[in-house]
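Every protein chain except one is present and positioned as in the full complex.
Just so it is clear, A and B label the chains in written order, and each chain counts residues from 1 on its own.
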Amino acid sequence: MKRVAIALALVVVGFALQAITYLFLATPIGKPTSVRFSNPRVPFAPALFILGVMLVFIAAIVYELLPERGDEGSTRGDEPRA
Amino acid sequence: MARYGMVIDLDRCTGCRGCMVSCKIENNTPQGSYWMYVFRFEEGEYPATKVRFMPRPCQHCDNAPCVKVCPVGARYKREDGLVATDWQRCIGCRYCEVACPYGVNTFNWGHPEEHYYFDWNAEDVAPEVRGTIPAWDNPSLDEPYGPEQRHIAGGGHLKGVVDKCTFCVQRVEEGLDPACVQNCPVRALIFGDLDDPESEPAKILERRPSFRLLEEAGTEPRVHYVGGAPPTSETRQIEPAKAEV
Partner (left out) sequence: MAQQVQPLPYGVGHTSRAWIAWVAALAAVAIAGWYGWSVEISRGMIVTGLRDIGPMGGATWGLDVAFIVYWVGVSFAGITIAALIRLASLHALKPIARMAEALTVVALLAATFAIMYDLGQPLRGVVNLFRYARPQSPFFGTFTLVISGYLFASLVYLYLDGRADAAALARMPSRLRWFHRLWAAGYRGTPAERARHDRTAFWLAIAIVPLLVTAHSTLGFVFGLQVGRPGWYSALQAPAFVLLAGVSGLGALIVIAVIVRRTVPDAEIPDAAFRWLGTALLVLLLAYLYFMVVEILTNIYTGAARERDVTRELLFGDFAPIYWASVASFAISVGLLILRIVRRGVGLGLLVTAGILVNLGAIGKRFLIVVPSQTHGTLLPYGTGSYAPTWVEYIEAIGLFAFCAFLLIVFAKVFPIVPLNRAPRGGEAA
């Protein structure tokens, strides 16, 4: 299903983005022996990390809000009221 | 490359606090903030009491906790061993201050004054200083500095950022000693390249037993003490540390 595929892709990309930024793009982790440990390897890497966190949760919105293509049970607006 | 460090001879220190004064003049630090601080200790019970002195600059640790915790990398380690603060990047969270076991960081709580101690351009002062540029007025400190091309504290004491001892980087880069070392009347402070076995501090460390402060914290300070002993839990400071700001 397309919906599941897109949501899953977002989750995977989100986690991958987090892992890649944390390990390879942000400031290296270690005994701070030079200025290398105080500068991110790629500017705004932390913003990418946050984007990764957000993508994982955006997946949920996409999964629910993606318009239907008529392939699923459709038009019965049967929400009972209080 | 030179890797600087300091040796402090506690047998020589008389507790005159001349280093604190010269630091303040050189770096124009606000009231109550001491980049260099001299402890005056008391030990033992009357009548067997003893007074001791211990200067405490920034320890310029090789494994500096302040560098580790800085959330934005404003605190950084230079290749030459100095730990420096990029006051253009600092966000003023003061995490370095709580992480430092030595209490060397100072925060700029209010707006800076142009000169806290004396006006270098005043009529009676100008001839004496003969055009020397003080650190706080040093234009090169307002620019990215040194091989790291990062700002370094020592300049304007911008409100809301952290400062600390720079080992007077602006003097060291010119081949001079830091102000505190230069002004010590008894040569209790010795500055130099610890990697060079021919340097004066390296020779002293070769000859005499030494210790570093709070080595158990794993910070690997670049300031070594010879003569005397580290403070213990029995050590009391004579004056209660308290400064009005």
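Heads up, the rule we're going with is that a residue touches a chain if its C-beta (ideal position, glycine included) is under 8 Å from a C-beta of that chain, and two chains touch if they have at least 3 such contacts.
No experiment lies behind these values; they were computed from the predicted model shown.
Summary of contacts with the chain left out: across B:4, B:34 or B:145, the touching residue is B:34.
Mapped onto subunit B, the footprint of the missing chain covers residues 32-34, 37, 39, 41, 56, 65, 68-74, 89-95, 97-111, 159-162, 213-214, 217-219, 231, 233, 235-237, 239-243, 245. Listed by residue number, the positions of subunit A touching the unshown chain are 3, 22, 26-27, 29-30, 32, 37-40, 43-44, 46-47, 49-50, 53-54, 56-58, 60-61, 63-65, 67-68, 72-82.
The rule we apply is simple: only the chains that are shown with their structure count from here on.
For the pair subunit A and subunit B, the distance between C-alpha centroids works out to 45 Å.
Those residues of subunit A lying in contact with subunit B across their complex are 27, 31-35, 37-40. Taken together, the subunit B residues at the contact with subunit A in this complex read 62-64, 67-68, 70, 73-79, 86, 148, 150.
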